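Heads up: the structure comes next, in structure tokens.
A single protein chain has been omitted from the complex, and every remaining protein chain is retained in its original position.
Each chain gets a letter, A and B, in the order it is written, and its residues are counted from 1.
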Amino acid sequence: MSEEIKNNGVLVEVKDLKVHFPIFRGLIRKKKVGDVKAVDGVDFQILTGETLGLVGESGCGKTTTGRAILQLDRPTGGQVFFEDTEISSLEEGELRPLRRRMSMIFQDPFGSLDPRMTAGDIIGEPLVIHNICSSKAEYRDQVEELLLIVGLDPIMADRYPHEFSGGQRQRIGVARALSVRPSFIVCDEPISALDVSIQAQIINLLEDLQEEFNLTYLFIAHDLSVVRHISDRIAVMYLGDIVEIATRRDLYRNPLHPYTRALLSAIPIPDPVVEAEREHIIIQGEVPSPFNPPSGCKFHPRCINARPSCSQEIPRLQKIEGQEHWVSCEDYLRAG
Amino acid sequence: MKPLLEVKNLHTHFLTDDGLVKAVGGISYDLHEGETLGLVGESGCGKSVSALSILRLIPNPPGKVVEGEVFFEGRDLMKVSEDEIREVRGNKIAMIFQEPMTSLNPVLTIGYQIAEPLTLHKGLSKEESWKEAGELLTKVQIPEAAARLRAYPHLFSGGMRQRVMIAMGLGCNPKLIIADEPTTALDVTIQAQLLELMKGLTRDFGTALIIITHNLGVVARYADRVNVMYAGRIVEKGSAKEIYGDPRHPYTIGLMASVPRLDMDVKKKLIPIEGQPPDLLHIPAGCAFRPRCNYAVEKCQEVIPELTTLADKHEVACWVDVRRN
Partner (left out) sequence: MTTATMEGTEPRRLSQVGFKAIVRALLKHKLSRVGLVIIVLLFSMAIFAPVLAPYHPNEQDLYSVLQGPTKKHWLGTDNVGRDLLSRVIYGARLSMSVGVVATAFSATIGVIVGLIAGYKGGWIDQIIMRITDTFMVIPGLVFVLVMASALGPGIKNVVIAIILFTWPGFARIIRGQVLSVRELPYVEAARASGSSGLRIMFKHLLPNSLAPVIVASALSLGAAVGIEAGAAFLGVGVQPPTASWGKALRTGYSYLERVPLFSIAPGLLITAAVLSFTLVGDGLRDALDPRLRGEGKKIK
């Protein structure tokens, strides 16, 4: 596949998505004292068949964004379109049939499987929920097939999660996500809890499945090297905002936002020779609290290029002429 | 020059309900003053246990160092008295743990926790120790250090707590710092800050550093020498340049090929190491890596390969010469 964007139409569109969590204080009369703006107005599209990578540090809202698309956290504002249906205004009951077409793979391979259910029942649960199988035999066949697809032995269907290793558990999670034959899967840090030697197994599995079943992924992770490997396009989030979106090549070769540059620089390359020659941009300070974010550009207190105006003007995500590349940095846009 | 730390044939076992776990199965290595050593491996390879064993911090039950010697400044730490080892811990060798959230006492101020060991090990008065605690916080780049001394740990973020831990570690000018996955729980930009800080401090004070991590990139960026561990044994060791430039153990080679690199060709597929990490309760006979190894020959099933020297200080424990295949 070449570096140009796969263009088979838009599968998911997010418009001005906001997810705010209210904060209550007080012992007897709970008073709302404000909001944690986990996701604070993001716009993006996910194209059919592509993988959109979503990166950022903890608390940047990347996981909440993924959950809000699946309506697991209901948006405070904005809209989410899935296959042209506006789904953020649907009731839980109306959403249920749609849950056959989108699913999720979770970060924690230990916590995301019910310890009291067998692997087969976990994988088959979505089939039961959506009445997909007409008979017991068909159900068993489907579960067996799913186990084979993710590289597990069908004999393992009767075992409980604690009998599996971390990598095998994550395969069960993948099989569950796949069972309803969805078109869209949110992968929420699916490999960050796994051992290094196992991570590549799961990445390759996800890549193979994408090809075989024409899946569209939203791949959420904090590690840019993993995201770069698996994604067609990458969005970088900081404190509830998307600060940059580009194809993976543009983002890596020509990162425009100072935060993206710092993130890239913070990922060490496993090669001492390359590392010795690389420029290391170390940004100072910590990620501020999303409860009380900085004014203007939220990144300005840590930004090495910050100007006085950055603390006042709120930058907007703007397209770079002639490229599939958006950045939200006033400083860059003025200079560029 | 005599090495600062010499670990010789160290074995640490744990007795669990399910059986005997040989967490560390005979490892040996040296570390010289001012050197940075990377101890790499996956969870369960014994890298943390081997470091805890050096300081006799293995809880018994269920664990015990059953064999081996650890020479530090000429003394065998496995044989010295409880009082002597306590003197070494925190004074000569500092340890920084993965969990910055739980390694500080929540009911004591930051200042007290840094100053206390100073009065203990260095015999400073209260005022002196607090003054030095302030200086240490400045050294680890905590802003407004003097004011922060009176704060309690819950007001500090994970990265800040880890800085405090480093300050505590530096307090007594240790000869060696052991950092056990010091940044794994932290965000990428904070990770970079802390590692840079640690590297700078060890350079300034000539302190030796052992970084225990599963992150090959971190080791490449910061370590001079590398020990690769698998199932409780060192399978390859050498200078960072040789381990990364010319890896000779199938496991090391596999690890390198299985992690995505920022500078690699994106169309290239990753080559995973097949199979599952070893179950320490049932380590196979012969080479523990054999079930997952692409190069295995018959001999690997029977005899455990020992480390053999290839070139200048580059050692590998493998029966096969991987260059020929």
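Methods note: a residue touches a chain if its C-beta (ideal position, glycine included) is under 8 Å from a C-beta of that chain, and two chains touch if they have at least 3 such contacts.
What you are looking at is a predicted structure, and each value in this text was computed from that prediction instead of being measured.
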Answer key for A:114, A:138, A:153 or A:211 versus the chain not shown reads A:114
Among B:72, B:97, B:222 or B:289, contact with the omitted chain is made only by B:97
Contacting the left-out chain in the complete assembly, out of B:10, B:27, B:40 or B:58: B:58
Using the document's definition of touch, tell me which of B:35, B:181 or B:236 contacts the absent chain. B:181
Chain A positions in touch with the non-displayed chain are 70, 72, 95-97, 99-100, 103-104, 106-108, 110-116, 125-126, 129-130, 160, 162, 173, 176, 180
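What we mean here is this: only the chains that are shown with their structure count from here on.
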Once you find the CA centre of chain A and the CA centre of chain B, what distance in Å lies between them? 32
Note which residues of chain B are touching chain A in the complex, please. 42-43, 157, 159-160, 187-193, 196, 214-221, 223, 240-241, 244-245, 254-264, 266-267, 269-274, 276-277, 292
Help me check something: in the complex, which residues belonging to chain A touch chain B? 1, 57-58, 165, 167-168, 195-201, 203-204, 207, 222-226, 228-230, 248-249, 252, 262-275, 280, 282-284, 286-287
